[in-house]
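One protein chain is absent from this view; the other protein chains keep their places.
After this line comes chain A, so read on.
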Amino acid sequence: MAVIEVTDLRKRYADLTVLDGVSFSVEEGEIFGILGPNGTGKTTTVECVEGLRRPDGGSIRVLGLDPVEDARRVREQIGVQLQQTQLPENIKVWEALDLYASFYAAPRDWRELLEEWGLADKRNARFGKLSGGQKQRLFIALALVGNPRVAFLDELTTGLDPQARRATWELIKQVRAGGVTVVLVSHFMDEVEELCDRVAVFNRGRVVAIDTPAGLAGGEHRMRFTVMTGEMTGVEGLPGVTGVSREGNRMVVTGTGDFATAVTAHLARHQVLVSDLRIDKRTLEDAFTALTGRSFD
């Protein structure tokens, strides 16, 4: 079942078109990634879905409801971590959770969330005294305290050190395991590759592709090696090989499936000696560049 359906979403600010016909749907229980460089409409899209902004055109259904018309019922069932929000400097961790829990008809027990998100020993700490990672964990806990069916997390690991990012990823997987659908806005490739079941790639206010991270990256691999002795012929016709290019004695062979085994067997049969053999996987980053015609960041 689709928990979010966005069809032909449009939004303009003055004479700037921010969203130019965005469509996608999010299935129950998945982690859905919204990926793209800054300024491509990711956050605007999510803010429309959350009911923070009114779209100029198109339709949005969240759990079967319109986020503007049925705002209250939608907000009861979603949890949101917004980019660039803070809490009052002097509020204590437990007070913030207790307060936000009181906003919802059927909240979770915030004491459990304190434990789950490793904030139990910061229970009485004031927000202003928390580290970046602790603040981020508190924001995620606040997004979950209403016991939502869908959680929106916008750039949740920006500003965290690599270790804290890894730890946050593990926690997001736990959120999904708890049955919550997650919409993850990110401009980090590695984050999306690690976490998302499916990804919508945004560019210039449009969705240019929707697929699994592996599907987007494609099954294609690249084999590079230097020919030491012998003449290399007939590689093009091997099963799985999709391309061969040569620059002096440096070779690049691309292909899918088990093509690398076929290539090495072929080279051995023809007594071609190679060195510096490397096989790389095409990454989401390569796919992104191919899709949008621009490199990331």
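In this section, a contact is a pair of C-beta atoms (placed from the backbone, for glycine too) under 8 Å apart; a residue touches a chain by one contact, two chains touch by 3 or more; residues count from 1.
Going forward, contacts and distances are computed from a predicted model.
Think of the chain that is not pictured: of "Cytochrome P450", "Assimilatory nitrite reductase (NAD(P)H) large subunit", "Phenylacetate-CoA oxygenase subunit PaaJ" or "Transport permease protein", UniProt labels it "Transport permease protein".
Checked against the hidden chain, the listed residues A:Ala2, A:Leu82 or A:Leu291 yield one contact partner: A:Leu82.
Interface note for the absent chain: among A:Gly41, A:Gly146 or A:Gly205, the touching residue is A:Gly146. Residue A:Ala105 is the one among A:Met1, A:Leu16, A:Ala105 or A:Ala177 that touches the chain not shown.
Within the entire complex, the positions of chain A that touch the omitted partner chain are 50-52, 72, 75-76, 78, 80, 82, 84-88, 90-91, 95, 98-100, 102-105, 146.
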